[in-house]
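Have a look at this one.
Omission of a single protein chain aside, the complex is shown with its protein chains in their original locations.
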Amino acid sequence: MDELRLDGNAAAGVLGEFFSFEVTTAHYACEGCGRVDQIGAAMVYEVRGLGTIVRCPSCDNALIRLAHNRGRHWIDLRGIRYLQVPDVAG
Amino acid sequence: MAVRLRRILWRLAEVTEVVAETPRTKSLLLEVPGWEGHKAGQHVDVRLTAEDGYQAQRSYSIASAPEDERLMLTVDRLGDGEVSPYLTDVLMAGDKLEFRGPIGGYFTWEVQDGGPLLLVGGGSGIAPLMAMIRHPAAAGSGVPARLLYSSRSYEEIIYREELEKLASRDGALEIFHALTRSRPGGWAGYARRIDAEMLREVSWPANENPLAFVCGPTSFVEGVADALVRLGHDPARVKTERFGPTGG
Partner (left out) sequence: MAYVYDGEPLEPEHGGPARLLVPHLYFWKSAKWVRGLRLTTYDVPGFWESLGYHNYGDPWREQRYWGD
């Protein structure tokens, strides 16, 4: 269902709940295909009532999986080999 | 250099005015105590809480320039929407609205990022692009910009008059409209959906290294972005903001 696809930006709000830096401009390396790009360029799927999935635009691998239930955040970053961000100002 | 995020917490804005832009869209003008400013292209998340505690949340692009005093959100009324009908039909001046933001760093533009700018919008996708257009107008810069804006009809062109004013006042801004469903008599603009040929005619040549921002329904955005890349634009300089299936 391509129509449901959103940009990395769409996850900026929920990612900002537990990352202290602006995540969409951070670079990731995909565990599936090795692609390196900014999170903002990845694809976001919001599954109503369940969570959010960020997928690599090259290989569709789930980079980040998020859920929020019973007052807990669940964050699965297995699909990312590393996240890289320049020194944080201030 | 990355920016340390302030904790983006939910807070309340006060609605100062609700403006009808077109038959289906309204702009909300908000006052936020202690607003720290934003970058053109960023959005806010709006949250509604029903009496039974049920919450619904949606993202809306900030349509106002960083220089503007009040925040503007432009809402497309979706008939079966959970959030938009409340914002367009019920919300009034004086009401409070829960939101968090500004959010986003990837789909943003400020004058120092340079140009030339190519902005392509479909329907309510014009909102973040409008912040980008209002920003150099307010900041007094002359960054060359071209807007290609697709709407269903003349009456549904959001910000139509303001766009005309900004284009005639500022030689750096050129506006091209594409009307896809109906057009007024004597219409001289494009009369079809945006396609590769139209983009080729309107966009800066790839060798001028423009920055492109494309916003609107997902299928619209993907078609335009693919066409721009095939026309030779650097994919890293084509930024997209998909609104999903219904365009907001």
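Here the chain labels run A and B in written order, and each chain numbers its own residues starting at 1.
To be clear about the criterion, a residue touches a chain if its C-beta (ideal position, glycine included) is under 8 Å from a C-beta of that chain, and two chains touch if they have at least 3 such contacts.
Quick caveat, the model's predicted, so the values are computed rather than measured.
The chain not shown here is in contact, across the full complex, with A.
Residues of chain A that touch the chain left out of the display are 1, 49-51, 65-67, 69-70, 72, 74, 76.
Basically, only the chains that are shown with their structure count from here on.
For the pair chain A and chain B, the distance between C-alpha centroids works out to 23 Å.
Listing the residues of chain B that touch chain A in their complex gives 1-5, 8, 43, 45, 59, 100-101, 103-107, 217-219, 222, 239-245. Taken in their complex, chain A has these residues touching chain B: 2-10, 12-13, 16-17, 19-22, 24-26, 38-41, 85-90.
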